[in-house]
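Structure provided below as structure tokens; questions to follow.
Missing here: one protein chain of the complex. Every other protein chain is in place.
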Amino acid sequence: NYARLDTSREQRTGFAEVVYCSGKPDAYLADIYKRLLAEQGEVFGTRATPEQYELVRRQLPDIVYDPVARTLKQERPDKVRSGCVVVCTAGTADIPVAEEAAQTAEFFGAHVERLYDVGVSGIHRLLDKVDLLQQANCVVTAAGMEGALASVIGGLVRNPVIAVPTSVGYGASFHGLSALLTMINSCANCVSVVNIDNGYGAGIIATQINRLACK
Amino acid sequence: NYARLDTSREQRTGFAEVVYCSGKPDAYLADIYKRLLAEQGEVFGTRATPEQYELVRRQLPDIVYDPVARTLKQERPDKVRSGCVVVCTAGTADIPVAEEAAQTAEFFGAHVERLYDVGVSGIHRLLDKVDLLQQANCVVTAAGMEGALASVIGGLVRNPVIAVPTSVGYGASFHGLSALLTMINSCANCVSVVNIDNGYGAGIIATQINRLACK
Amino acid sequence: NYARLDTSREQRTGFAEVVYCSGKPDAYLADIYKRLLAEQGEVFGTRATPEQYELVRRQLPDIVYDPVARTLKQERPDKVRSGCVVVCTAGTADIPVAEEAAQTAEFFGAHVERLYDVGVSGIHRLLDKVDLLQQANCVVTAAGMEGALASVIGGLVRNPVIAVPTSVGYGASFHGLSALLTMINSCANCVSVVNIDNGYGAGIIATQINRLACK
Amino acid sequence: NYARLDTSREQRTGFAEVVYCSGKPDAYLADIYKRLLAEQGEVFGTRATPEQYELVRRQLPDIVYDPVARTLKQERPDKVRSGCVVVCTAGTADIPVAEEAAQTAEFFGAHVERLYDVGVSGIHRLLDKVDLLQQANCVVTAAGMEGALASVIGGLVRNPVIAVPTSVGYGASFHGLSALLTMINSCANCVSVVNIDNGYGAGIIATQINRLACK
Amino acid sequence: NYARLDTSREQRTGFAEVVYCSGKPDAYLADIYKRLLAEQGEVFGTRATPEQYELVRRQLPDIVYDPVARTLKQERPDKVRSGCVVVCTAGTADIPVAEEAAQTAEFFGAHVERLYDVGVSGIHRLLDKVDLLQQANCVVTAAGMEGALASVIGGLVRNPVIAVPTSVGYGASFHGLSALLTMINSCANCVSVVNIDNGYGAGIIATQINRLACK
Amino acid sequence: NYARLDTSREQRTGFAEVVYCSGKPDAYLADIYKRLLAEQGEVFGTRATPEQYELVRRQLPDIVYDPVARTLKQERPDKVRSGCVVVCTAGTADIPVAEEAAQTAEFFGAHVERLYDVGVSGIHRLLDKVDLLQQANCVVTAAGMEGALASVIGGLVRNPVIAVPTSVGYGASFHGLSALLTMINSCANCVSVVNIDNGYGAGIIATQINRLACK
Amino acid sequence: NYARLDTSREQRTGFAEVVYCSGKPDAYLADIYKRLLAEQGEVFGTRATPEQYELVRRQLPDIVYDPVARTLKQERPDKVRSGCVVVCTAGTADIPVAEEAAQTAEFFGAHVERLYDVGVSGIHRLLDKVDLLQQANCVVTAAGMEGALASVIGGLVRNPVIAVPTSVGYGASFHGLSALLTMINSCANCVSVVNIDNGYGAGIIATQINRLACK
Partner (left out) sequence: NYARLDTSREQRTGFAEVVYCSGKPDAYLADIYKRLLAEQGEVFGTRATPEQYELVRRQLPDIVYDPVARTLKQERPDKVRSGCVVVCTAGTADIPVAEEAAQTAEFFGAHVERLYDVGVSGIHRLLDKVDLLQQANCVVTAAGMEGALASVIGGLVRNPVIAVPTSVGYGASFHGLSALLTMINSCANCVSVVNIDNGYGAGIIATQINRLACK
């Protein structure tokens, strides 16, 4: 009974409460899933472990778990998705973060296109897809190591690019700090940045922009 | 003859070339202003010194300089501005960065409302203006020191918040690093961040979002 | 026989020795608990593991363990608590640190009110409780991620705010560094800061201030 | 007309607005001094340059400037000061910061004792004054370089110690970061920390504590 | 008479002594230029100020100064340059560092092609020149801010890329640290990095590689 | 089907795709080994665990694992190696990184000489081998802790030195950051640096240089 | 057969080879212990695990293990120790590092006095022992957290103080960085610093100084 639920959030911000599963006590987790499902008719969570999936599934048998994105959700079947958000990654190791972003955006009603493993060291892979990038209302770019992808994309499009540094890399990547600095210093003017590995936040912002464009 | 002008930028990205005056050699500066004015019918520059103003004014007598924002511009008189971007600051010392953002957005066609000196240590000043914040297609928030303003605003609105950390502060503000970290770690989901003091970038992104909303 | 007990501490500083259980060898731990209980009639420890609880309980069956706060204590039953310390958190994940502070203050005689999960991204939750905050002789604020809560509270009260950055967060929170910098740079004048996750220290200082106010 | 004066501050927090002179435009500075003096009957400012003193003095001939503390103030002559705040420094170079703290506390009604140049490399200088330290309701400790003084004092007193790291030092002092880390990690439980060189904040908090003790 | 000249350097390493002019006392500078010119028949220096140029010119009237690259040199007129080193920059502000590299390589016998202002935010400028890049025995890439150019080039060529981070940028570029981290983390396998602004070192290494290729 | 294979890499850059085994899902790993072996007639991977070796061996019984270098490879038996690359280490703990470099270079056709445990605190061990160092077309130097070896070698040779900082050390070695900074600041002009523990990258660059020298 | 033993070390530096057990492969460890014991008649190692002790004991039954200091040694029984080295700690958690220093010094012939748990927050514990400190030819001071002890001791003695920062602490102690900075910035002139947790190095240097004093 410690938590003070922010019940007016959907009305205030347009997005229902999402469960950040990481570190939530077991006793509390299944409970909150049940309650949110009852209230909202659907429920979405991030950073769930396989153990948490088992736990929640015992109470909500229709819950769906994606072990790559670590999302745990039960979604209304008839959801219509509109607009266009493109989610890109530099490498395959960035896909978990990208999927967190993509599925967040999809849960909140955006149509999403994925463009994975198009990092700058093989730039032709990206250039083949410029048309798709230019159709997006918002591009989400997840990249670790040197994080250069965001700047290249930023120079190719007219709509906002949300850059997500990932903790992919080793040594002087400093768990995502290098990619974060790269992206914050982007010479492309339309790049803004969220926290390291924060696919969720990027998905929310992309959805906001996509909603404005679809109005 | 070193510079390789990116002439297709407006067509590719929707924004004409803007002059980053800082450190440009004198010989080059007036020249580029003249050329861009001829090509575009108007011209916009940032980070200009009073000396650069004098220099350019000798060639372009109608050029306008704002010593607070350090913008140097000649704008088409009949420009129509649409939509709504709100630009906020925590303190008065953040105003130069905020004005760089506001004037960039205005130059590229956005209607801008200013809400300055509404930092969190006197939160009532901000709460009095919640209606205005909620009308914005995008809110730009410039703040130095601890940079907490972005998170508070992020919890009050449904559209994107672009946070600009400023180098305002001393000691452990580390020239804006503290505010940058605050904003990147924002618990409000709709906050994304640009470089320290990068009002220009924030203005561009706000304009992109505002354009999508006005389409 | 390595340790040189600081036996005059209570007389010198007003606070009896508290056991910092983290890393203490098993052999030594039960022993020191017994000795301090004998000398002081009560004993208080922080950062205890469940294993350490089992260990000590075998010797002191009345010892009490709180698995959230990780405190391990045996307290005089008739303790009178006076004054008013308010302990706040931004999120639910900050509660362990907050409870370390609250229980330390209670052990040393302060009356404590808890105000948890009132972070700035849903500011109305805090504003509903301004009256309580203003009654406090001292407010302890535990927050991770961007740590903005301390500044907002600092602008609402006339007595000292002790800010405790927590290691809650991920990515660029850098294990509490981000929250620490936010709090050290607070634009609210009455905020001072203790180490990351140092609920204990915050509880001691709040008690000192509360005692001065109750004199 | 940019600034949004926080006029309810004294009523809300117990401290009238103080002028942070650093970087204030000339046009604005004399004006705000006049207005605050008219409203409050006295006025206090920090971080003033000699040039700002000359500027303000032309309008307010009774203004007083302290070139060491860089305070610029006009104080009610009949002020009664109560309680006891002790302000210490490790070396002579820390005195400007200490004086900012001391004069802030005095302006807001605290009786202040100074204990300067008592750094730990000649510990007898401090030990000779333990009696004075123990009479203080609050001790403010300004120290740069390794900042060890706060911990030593923290072990000798029963009331709070507010530690102010200073930017005194060179090389690996990193402009005060070293002293800040020392103080934040203090093994003495009653030490809390404000920003590097923030004598003003320390003075405010010491005054708050002193007021509680004098009530 | 403090300096211990490393007279066997050319024989040992293949490169004659180069004068690092920065901070050299006036008395010493002209002298060393004269001596090296006498010994080597030519002389090359970096980081020279206009004042140092005037000073040396009084003694060596044929000395040549480049105010952009800050090189100060007298070169044998009949020098034959062979092979191919390409020197690139992301922006125009990186040109001083690039020219230090280019002129160092030319002085030591490499043929150099320049490719300036081809940063990743307008990637077509670079892609137009892929043929030239692929002819190089070594590519030197100078870039500040986010430094992404090195990775893109690294994915297009089969020979080594020497990346020089520059201190160009502001805010979170941290005087070149951001670009250094980007480059050190490059996902392109053929990128190695020298110190921030160290055009000289990059020029030497490019020359070594070019010499091996021309043997 | 997420990964977008960069199939033209060998043709574009001269190096076939290498498998970075770290973190690759089991299902995917054996598959990619089989496919690359089929396509290229040989296959090379780095950062493989013993478990991954067992996994791949079940499908490719001739695969070879080196538990020190953590390479997992199947190499054409008749490979001719040419030129000369020397790989050095400061201590024995740097050998895993050095072997990653050496085996990468050997896989891609370079003749490699090893010179291990010749760190600067016993400088005679290195000086005994100066002849060998001077025969190398490229020297790779792996060192942790203070990383001084690269500078000493850099002063003894005429060809490039590729420095690999290793994460060997403790305390203020900060997982290789100290060695990285040492090497980036090398006073020897021919030293360039790759990421911490990036033996693979160093091996590629050494091979490129060696190939140019052998042409 | 990778390792290149530095066999002339004792003759060159006065100290026989010591085994740094951390991370040594099992196969190699027992072997090197046997060989060094045969050559030197005694052998000393640091950072040994209990498992390594069991391993070595199977071959050398007289080997002695100290689980606190993690030393593993077999010492000549008739060793005479001379001079005086004092080893201090701030808290009990610093004792493992201090014992590494003390036992290193004892192994190499110094007489050692221990003074543990005399940290600055209870300064009387130290002041009671000033006589002992002043008799030392060298004082080794191990302290974590804020590391202030070294400066206080440095102000009380006439001979060198070797400061060892320890990784004891949490939060902003940053694994010993805070203590390292404190000690490097010491205002006491006779303090020099070794790496975090490097008791061994401190023991060697103290022995060197003690030997010079005993000559």
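In this document, chain identifiers A, B, C, D, E, F and G correspond to the written order of the chains, with residue numbering beginning at 1 in each.
In this text, a residue touches a chain if its C-beta (ideal position, glycine included) is under 8 Å from a C-beta of that chain, and two chains touch if they have at least 3 such contacts.
The shown structure was predicted, so the numbers you read here are calculated from the model rather than taken from an experiment.
Although it is not drawn, the missing chain touches D, E, F, G when the whole complex is taken into account.
Among G:T89, G:S121, G:N137 or G:S151, only G:N137 touches the chain left out of the display. Among the residues F:G122, F:P160 or F:G201, only F:G122 touches the chain that is left out of the figure.
Chain E residues in contact with the hidden partner, per the touch definition given at the top, are 2-4, 6, 8-9, 22-23, 165, 167, 175-177, 180, 195-198. Annotation for chain D: contacts to the undisplayed chain at residues 92-93, 95, 116-118, 121-122, 124-125, 170-173. The chain not displayed touches chain G at residues 12-15, 137, 155-160, 162, 180, 184-185, 189-195, 200-202, 204-205, 208-209, 212-213, 215.
Following the convention adopted for this analysis, only the chains that are shown with their structure count from here on.
In terms of the stated touch criterion, the partners common to chain C and chain D are B, G, listed by label. Annotation of chain D and chain E: jointly contacted by B, touch as defined at the top.
Centre-to-centre spacing of chain D and chain F amounts to 57 Å, using the average Cα coordinate of each chain. Mean C-alpha position of chain C lies 50 Å from that of chain F. In chain E, 121-122, 155-156, 171-173, 184-185, 189 are the positions where the chain touches two or more neighbouring chains simultaneously.
Shown are all chain pairs that touch, namely A-B, A-C, A-E, A-F, B-C, B-D, B-E, C-D, C-G, D-G, E-F, F-G.
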